[in-house]
Structures are given as C-alpha cells and as structure tokens.
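Okay, handing you the structure first.
Missing here: one protein chain of the complex. Every other protein chain is in place.
In this document, chain identifiers A, B, C, D and E correspond to the written order of the chains, with residue numbering beginning at 1 in each.
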Amino acid sequence: GRPRPSSAVLGHHPAFLLGSGMRVPYETDEYRVIGALLGEPLKVVPSITWGDELLVPAEAEAVIEGEILPWRLEPEGPFGEWTGYYSGQRQSQVLKVHAVTQRRNPILVSVFAGHRDHVTNLGWEAEILRRVKQAVPCVRAVALSPGSAGMHCYVSIDKLSDGEPKLAALAAASVGFVKAVIVVDSDIDVFNESEVMWALAIRFQADRDADIVRGHLGSMLDPSMDHPRTHTVVLIDATERKDRPYPKRLRVPQEVMDRVCLEDYVPGVEEDTR
Amino acid sequence: GRPRPSSAVLGHHPAFLLGSGMRVPYETDEYRVIGALLGEPLKVVPSITWGDELLVPAEAEAVIEGEILPWRLEPEGPFGEWTGYYSGQRQSQVLKVHAVTQRRNPILVSVFAGHRDHVTNLGWEAEILRRVKQAVPCVRAVALSPGSAGMHCYVSIDKLSDGEPKLAALAAASVGFVKAVIVVDSDIDVFNESEVMWALAIRFQADRDADIVRGHLGSMLDPSMDHPRTHTVVLIDATERKDRPYPKRLRVPQEVMDRVCLEDYVPGVEEDTR
Amino acid sequence: GRPRPSSAVLGHHPAFLLGSGMRVPYETDEYRVIGALLGEPLKVVPSITWGDELLVPAEAEAVIEGEILPWRLEPEGPFGEWTGYYSGQRQSQVLKVHAVTQRRNPILVSVFAGHRDHVTNLGWEAEILRRVKQAVPCVRAVALSPGSAGMHCYVSIDKLSDGEPKLAALAAASVGFVKAVIVVDSDIDVFNESEVMWALAIRFQADRDADIVRGHLGSMLDPSMDHPRTHTVVLIDATERKDRPYPKRLRVPQEVMDRVCLEDYVPGVEEDTR
Amino acid sequence: GRPRPSSAVLGHHPAFLLGSGMRVPYETDEYRVIGALLGEPLKVVPSITWGDELLVPAEAEAVIEGEILPWRLEPEGPFGEWTGYYSGQRQSQVLKVHAVTQRRNPILVSVFAGHRDHVTNLGWEAEILRRVKQAVPCVRAVALSPGSAGMHCYVSIDKLSDGEPKLAALAAASVGFVKAVIVVDSDIDVFNESEVMWALAIRFQADRDADIVRGHLGSMLDPSMDHPRTHTVVLIDATERKDRPYPKRLRVPQEVMDRVCLEDYVPGVEEDTR
Amino acid sequence: GRPRPSSAVLGHHPAFLLGSGMRVPYETDEYRVIGALLGEPLKVVPSITWGDELLVPAEAEAVIEGEILPWRLEPEGPFGEWTGYYSGQRQSQVLKVHAVTQRRNPILVSVFAGHRDHVTNLGWEAEILRRVKQAVPCVRAVALSPGSAGMHCYVSIDKLSDGEPKLAALAAASVGFVKAVIVVDSDIDVFNESEVMWALAIRFQADRDADIVRGHLGSMLDPSMDHPRTHTVVLIDATERKDRPYPKRLRVPQEVMDRVCLEDYVPGVEEDTR
Partner (left out) sequence: GRPRPSSAVLGHHPAFLLGSGMRVPYETDEYRVIGALLGEPLKVVPSITWGDELLVPAEAEAVIEGEILPWRLEPEGPFGEWTGYYSGQRQSQVLKVHAVTQRRNPILVSVFAGHRDHVTNLGWEAEILRRVKQAVPCVRAVALSPGSAGMHCYVSIDKLSDGEPKLAALAAASVGFVKAVIVVDSDIDVFNESEVMWALAIRFQADRDADIVRGHLGSMLDPSMDHPRTHTVVLIDATERKDRPYPKRLRVPQEVMDRVCLEDYVPGVEEDTR
C-alpha cells in the first residue's frame, strides 16, 4: 500500500543485462548474481532520489529513478512481443519519475522487439538444467531452441535405463511456458536444430514415445491457447531404446578425419561436423 | 576392481534406521544426516577389521564387518518384498565376513517383510516436496499413500492459476517409481486417503483432468509391468477450477464447533473432523 | 393433473429408512421391501386425511400428511448436499399440509447434511451386484466407497479369464452417477480402501488397464462437470493377469498365525489382518 | 469324474433348435424354454440306454445316445466356423455312442457352416434387451446385425437425457463377444443396416461420441485378436444431442403418404419406407 | 463485378445430369465430360438471350436463361437436404430470368429431396479412386455407401504390405466431407454393405486398426458438427494382417458350385453369393 522506490537502468555491461533476466529464486539478490557474471562485485551508488534506501548501478548508461504508485493502473500497450505478434493492451502499474541520470553520450541498449534477440533463454536453460540434474544425473545439455521462441526444450542425456528420458522430460516440463521437451542421446548436439530433427525422425515413434500433459501453465501471450492460462506440453523420448539391439551409427573414423584435410579438396571450406 | 570394506548394522536408534534410508544426493555423508535426525553427532568407533579406514556406529546392537568382493556374484533370494509379492532370484554381490561385534543381549530390529512397515516413504516424501516447491512455491503437503505401497503421491497446493496443479504433478513425477500423482487443494488432508478420494470424486473429470506419461522409470519388483524397466505414471488435477464459479463447500461454522461438545451427546466419542 | 395424496414420515426403525432409500424397480411396493428388511410386515394404518386411500406407517415418530399440488413449483434451496457443496436453488413441487400426527416425545432422525452419513449406498450396491452377477457370475462383492461420496465402485471377482474384469466393470457402470469402477481379485477386501489402493498400485498399468467412457449420466450436483447432464466414467481392471506367470503373494502361513498370539507380544493390541 | 449320459438330437421342430440355442441362465431347464416356444410342453421319452435317467425328445428326427467320457480328450476339427474361417484343431471330449434311434426317412437339419445361417442371434438379442432395459427403461429395440456375424449390436432408445445412450451401450457391452454397440434414436429401424449407417453418418462425431473398452471378452475364433481371450469393444452414441437445437427431420407428411398410391405410378413396386 | 450470363437446365438425358454433377477440376469443360458419358458430343445451340456467348443444350426438356446479379444476395431456403434434415436459410445469389424455352410436354426430372436418390456419389467415387490409385496401385474398387448419405467410403485393395491400407485411407480422406474410410481386402464387395460389416467384425480391432483425424473439412449441412466447418474422419484398416498366419476363408469350392443347381432344390430362388 505504499509507493515503491524503483529505478530503470538503460544500458550497461552485457553481464548486467543477462543477470537481471535470470530466473533466480524470489529472495535472491540480483546484484550478486550480476557480480558473479561480471567476475567482480557490481559497483553501485546511492540514488539521487532515495539515497541509500535504493542503490543504483554506478556505471549504467542511464538510470531513471522514481516510485511505483500503489493501487494505480493505467492502460499500456499494445507492444510487439517475443511471440512475433502484437499483444493486446493491459492495465499496468505507473512509475512516477523523480530523476534521470546518465553518462555523457549514453549508448542505450534495446532488443529488436518480436524478433529473435527478444528471446533470451539463458536464465531458463540454467534453471531447467538444474532441475533435470536432480532427476537424471546423466543429463549432458539443455537448450531452448531459438527458432521456437524458446518454447521447445531439447535435453541430451547419457541414459542408463529406458526409464530415464521421461524422468528428464518431466523435470524439464515442471517449468511453465515450455510447450515441448525432446530428450535425445548425448551424440546429438541440442544446440543444432537439424540434429534434434534427425533424432526425432530416426529414433522416435509418435504413438509410442510421445505423451502430452494438458492444463500446463502457458503464456498469456500465446495466441494458440483455448484456455486463458493453460496450454498443452508434449514430452518426447527420441533416444535409442535399450530393450533391443540397435545398429551402429555411421561415423567416419576419427583417424580418417585426422588424416584428411578438407582444405586440400575444397579450398576455403570448413568442416561440417555431421 | 578392489574389495570394498563394508559393514552391516543390525539394530540401532530409530533415527539411525530412518536416516540411512533417506534419499540423499550421492556424495552426502549419511552419518551427518543421521546426526541431524538424532539432534547430536552419531557416535562412531574404528572398525575391528579396517580400523580408521571404516568407522562403524558405536551404539549399534550388532555390526557385521567384512569386504564386498569385486566381480563376484551369487544367486540370492527370493525375498518377500514391499510389493507384497515374493521377488525372483537375483545375482548379488557377496560380503565376506571378517568380524561380528554386538552388545550383550542385542535387540535386532527388522521389518515385517512385504507388509505395511516394509514401506518407508519419509525420505521420498521429503525429496518430492523439495522438487515440487521449486515448480510451485504454493505447495502445502506431500504424502506417499501407505495403502499404495508408497507408489501413489498426493500433493496439496494453494493454487493461484489453473496451470499450477500440472506443474506440481510433473515435478512430483520426476521421481522414479511413482505411479500416480494426485494434486488437490489445500482444504484436503493428503494424509487422509478418504479426503483425497472425495476430491477425486467431486473435483475431477477423467477425460479432462488426467494425463498419462508412459516409459517412466518403474520398479523391477512391480509385477504389473510389461517392460522390464518402465511403467506408466498418471498425473491428476483434482483441484477446483478457477475458470468457473464454484459452489461453497459445506462446513459447520467454527463458532458452532467450538460451542458444541460431542461428548455431551455421545459419551467417549472423539470428533471426526470431516 | 390431479393433486397427489402424500405423506412424509419423520423417524422410524432403521430398516424403514434403509428400505425407503433402496433402488427398486418402478412398480415395486416399497412397504414390502421394508417388511423384508424388518423381518415382519410393516404395520400401517389409514391416514387421517385420506383414509384407506393412503396408508401410513403405524409406528413412525411423526407423519406429515398432505397433497402435492399439480403444476405448481416454488423455489427451494440451496441445500447442503451429499457432494459436500451447497446446491443452487431449484423449482420444486409443493406439499400442502393437511395433518400432522406424532408419538409423544418423538425422536426425529436426520442426516448430517453434506457429511459422510448423507451418503447411503446400500440400495445402489445391491442393484450393482445384481447387474454384475448377470455378466460375471464369479463376482464376490461390490462396494461404493464412502470416501468418494459413493461415486467410486469397487468390485471383486474370482475371474476365470482375462476378459471378465471389463465385463464386470461395464455392468457396474450401466448404473448412472458412478464415476469410477475398479475391479479387483477376490483376495482384496473391497470395503477396505487401502487394499483397493494396493491393487491399483501393484496390479495395474494406467495406459493398458483403464478405459474411459464419456457422455455417461452424471449427477447435476457434481460441480466438476462441463456438460449439464453427463460426466466421464473410468473402467479399471486391477486384477492379476492370467496371460503371464505371477509371483506368489506374501502371506504369513495360517498355521503360524494360529500359533502366534499377538497379545503375548503387545498387550492389548488386536491383529491387523494385512 | 464319472461318465455323463448324453444325447445328440439331429433334426426337430424349429422351436426346438431355437430354444436349445438360447442364452439362458445356467440352471434353467432348456426343455421348458423349448416348450414355451412351442406353445405346449415338449414331448419326451425315456432314452433306450439310460431310461428315465435321461429323457430324450419324442419327436426328433434322430437321436444319438451315449456317454461323455471323463478325462478323455481327442483332437477335433478343423471346422468351418461362424466367423467365415476354418478354426484350428482343438482337444475335445469324446462321446461314446450306445444307441441311435430315428424316424423312418428322417430329415436331418443342418446349418450351412460359416455362412449366414450359421449365426443365430435371437437368444443373445433377448438377453441384451433384458439388460439394457434395466439401465435404460426407454429402450425400444436391440439387433445383432447379421452382416457382422452377430458381433455388432444396434440399440434404439427414446432418450430423455444425453447421458442415457452410453448407459445403454455399457449394459449391452456387458455381454461378451460383442465388438461394437451403436445406440440410435427410435426413429431408426435397428434391423435395417442402412438406417443405422445413416445415423452414424449424420448424428455422430468419432472423436466425441465413440469410446473403446479394451480387455473385453472376445471369441477365441476371432482371427483379428492379439490376445488369446480379449478384444476391444466400441461404444457409440449416434443419437441426436439434446444440448443444442436440432433441425427437423425431412419426412413426407403421413396424410400425403396415405393419399398417394405408389402403384398408380410404378405398377408392381412396393414402397420403400425410407 | 459484372452480371454473369447463366442458364438452368431442367430435364435431359441421364448422362447429362450425371456429368453435370461430376467432381472435375475447375477449368474442365463440363459439356465435354457429358459428351464422354453420352458417347457423342452434346448438342448445343446459342441461347436466346446471349447468343453464342452462352451455349445451351439443344435437347433439354426446359432451359431457364438469365443472369446472376453481382453483389446481390437474398435469403433462400430452408430446403430439404441430402442429410435428411431441413437446412436453415442462407443468403444466396439471385438469377434474373430473361427467357424460358422448353419442349412440348416437357418431362421435368427432379430428385426426391432428402431421400436416397438425392445422394449422387458417382463423381466423388471416381475422384477418390483416382487419388487412391496414386498412393496404392493395387486398389480394386471404391464405394461411397448410399446408406451413409455418401459419407462413408469403402475401399478394396490387394495389399502387398501391411502399410498399404492406411496409405489408401489417407488418400481417400484427402477428399472433404468423407467421415469414414474403411479399407478391406479384395475378397470383399465394397458395394455390399453387409460384406464390409463382416470385414469390420472379423478382421478389425478398434484400438489397433482405427485412427481419427480431427479438423477435417466437413459439410456445413451436417448437424452433428461442433465446429462450423470441420468434423472428424475415421481411417479404418479392416484387412487381414500379413504379420501373422491367417486361417483359410471358408468357401464352397467352385467345382461344387458349378455342379449344384440351387433351382433343383428351391424352385425360383437365386443364389446368394455369400
């Protein structure tokens, strides 16, 4: 019920921007997270308006200081959103500005709204990796595919048993907004969409290896949803099955790869690792 | 590839038995967990056979010291198992005994194999609660129903959104062996099977609110499985929906409950809270 | 189109209350059913208002005589209902009272509305048993679980073939309002919810052994329904399969049970049969 | 463990053949059922071999008397079966013949094995009608379609509520061997396959109105089954929905039908009622 | 945006009526199709109103000439439709009549609206056969069952592999309005509904051999649809499986059929081929 001292920081070191978008538990001090990413404590100074009550970063390009007013909402938007669509208007809180400070010739950093750099998955990927590791210690990597606006999650594991891929998928899907989890073997690079598609094509049968969970927490910005808050998530096991013999994967032997120099044949071309 | 110094402890304080059955991460020192449960450090002494290389509890009823031989397996079983069935025979490792120490008139503690006290869920419940809390901070309680041999998990939450029950269910099911997760509102006591059944009857539609995930890690002792390692887990949302008005739950007002004394009417009878 | 002579009986022998709540075919004389339960014919007398046209029980605590008016409806409710929720208001028929007779110091019997004794399943259990027996003569027992407000039906059978449990489930579900039928082997006591949960945990796979039937007749008082009149019923086979060898159930031999007297070990404790 | 006096009756009044194929409860006297169908008691005489111990029909074309030997099985078959396929060989009991009696110039009645008159559904239709009536008093007719070798059951009802068609389907499917139940409104003639197909085309949506129940008791002679004893039954509601307005069915008014005489236009042609 | 010269032809040779109802690609000249069916070019004459700009058939019973007005719609209907129901009213285009020509004593041909001859499937059957043949060259016949108002499609094939029936079903269902495709072996006559039902009963398991595709283009006249434009189509494989041995179909040997003359036994009766 009281005004909340606040500040908006426009432009800073990339570690600042990254750290302030991480998914950290509610009571974590974000300045410490940013410091960890910077490799040194974040430098802060008292704000002009609130003094020591609100510390603001010392090296921001610009800082807007003010207070968020209690019980006051005004219509905001529509905005271009990470979904690639315009959102509708929303009732939002109001920041009453008291002061603006800035460097000389500040560089304001922005995202290209609704395009690919609007989707910053790094914080989510870290959180999903943490959860999957609890369920399946043999997890190798987690990627939120940029093509899918970060809604498809690819997880690679070194499984010991046929029951582990679905454990990994369940843990990954315990994070909201994810619409698909595809679990692959660790010979697949989850940051390479083509490799994941190959696993889906060659190691997966849709009636046997996919399950859906409905009523999952979705994003209100997703225009495909029928329910205002929930969507459906798909859990996919695209790993080799251990209950049958599997043929051998086709690979050029490493000794051949070492011996051959692609540049001898096609000048200027780099190797395709697949 | 080398013999592993080992000891089997027969009979100790209940906190010892409980702590040694907890699901703790791989590198955790179980003696410290037991100490936490005891409220004081566990007293240990050097073993007769291995000295300081293997510390054994000082106050056990009996301790069998020995070494587990590498690469040697012998058939063991069948045993009566927590499923209520006899297991088959298994190839198991061999403990070569070097020494047995015991108190005078030791009391050996055992479980009544295959009956209810064979199922000790406490460690699992704690782990599931920890995982659900990451996904849904509003979780209230987690119970592994004793009737189901600990395979059915009941979770109560104070949900803010219709998408949260399934997040809770996914997190709970990221633990293997669980065959059903039923998420209920916090007015339901998850330790009272009748109340959970009531929520299932009155707040659930089977075609809409239940999802299944196949290929989930099951127990090799479960005789109902078709696959040697995997089973199917059911995820159930039995909470009131927030997307429609719900009638009021029937309750005797607290002031009436306070005023009425059951014993005035039926001498010797305790209140049924439902 | 004419007024219907009617009477409401408040308080009588429990057999009277039970018999008047039985599900008997439309033209059956309920007084005869009550007589069968009493073990002797029900004593009746001519009503004061209608004489021999309407006979009322002679030994009721109180009888309200009157007529139900044709074509007249008035709003009634909301009531506390067996679902544990308040119902909405309904348009109901009107009883115009002509006379009230009663014993001296009558004891009026009531139910604790919306709590467990509001659910009286005995009549339904008998009807379901009758139907299941036609389909599967080897049926042993039928229970409507009180925890589920009588909406979950547990059926035990001594099956000869793997096809019989679903026949039993279909016959049981041919009664409206039932939301789940769980068929178990006859070693399970269907009146013990824990035993049924055990069968569900150890003898059942959700993707293989459960089927749902949508569009089934539901109760208008069930707040979980999407359709005003229909809900979904689940049919579950939780029996041991006959198409594979099953391990032996763990049992203390009867001769041991006979020899051992629990009271020798724990004074004052009764045996738990499971 | 003792030989069972038996006789095989070859050829008799059609009511005899029909009655001996009825599905009557286990202890019912089939001679009485046949008598009911004949409209008079079946005439019987003592058998030559067993005298009054085994009464045989007096007016059969031929009777083979003998005893079924205990514990003796011999391979029999393959036979042409009602499925239209040859069965495999089976181990069957042996009838040791003691006497054969016959009329002069007896007429032996047989079925054309594996063709349409091999399928006699009348007894099953009566039993299904009896069961459906218990669940849904408004049932109008039950037919086992001859085209489907009696495995598809068509049921017409005058429903009051959208929940009744599935009650009827469940009751009908509580009889084994049935592979599909299609419930239609009473304007459909269930003995006319074309009309049932029309209801399926115009009043049914496959994702919404059909449910399947697996593990249902099937016929061992059905070559499409994966499991030796069970198959899958489909329950279909092809009635008009009561939860939305429905257009009017197109009908020539009765007064026009009465006025028009088809023979005036097409000499010798009978009316098609649809 | 300009008036379109048009004519309505009432009554002509059956080949004319058939050809004008064929499903031919958009730019095909329908007069040529009709000519193909007639076996000679259709005779046409200049229209009275538009001369050579609009040629009309020379031998029609009656021709209404006029123009369809642009941008003008008027309510039309309800009509009795091929579904057997009345349609609602629709906004339709308007034909402004300029001339009517007719033969002396013309015979106007009509359909009995909403009854069986309202459904003319021949054009659709040809188009479906053409598409199925591309996917499965071994297709033998395609029928749209008249009982189903042409919405159920029966396809017979001589399959070489278990994967072909579903290819045939997919190709057949790539035509809108079809609600079911049933693929059978070529020993089944798809124009005989009873034979198709037999294949469905004896060669099909509903959980294994049927798939549904939702969101398929339906007819706006189908009163069972929930969505204004889409319905659900069922794809059914009712062929013998090639992955297991199948019993032999029961057939009277051809040499016996040739030797036997049914008329010798039942004067005046024709053979039933099944």
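The working rule: contacts are C-beta pairs under 8 Å (C-beta built on N, C-alpha and C of every residue); 3 or more make two chains touch, one makes a residue touch a chain.
Worth saying up front: this structure is predicted, and the values here are computed from it rather than measured.
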Shown chains touched by the chain that is not drawn here: A, E
Option touching the unshown chain, where A:34, A:157, A:200 or A:217 are the choices: A:200
Full-complex contact with the absent chain, from A:3, A:41, A:88 or A:137: A:88
Subunit A residues that touch the omitted chain in the full complex: 78, 80-81, 83-88, 113-116, 145-149, 151-152, 179-180, 193-198, 200-209, 212, 214, 222-226, 231-234, 240-241, 246-250, 272, 274
In subunit E, positions touching the absent partner: 26, 131, 134-135, 137, 161-167, 169-171, 173-176, 208-209, 211-218, 227-230, 235, 237, 242-243
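Keep in mind that, in the parts below, only the chains that are shown with their structure count from here on.
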Chain labels contacting subunit A and also subunit C: B
Separation of subunit B from subunit C, taking each centre as the mean of its C-alpha atoms, in whole Å: 34
Sites on subunit A at which at least two other chains make contact: none
Graph class of chain-chain contacts, one of line, ring, star, complete, other: line
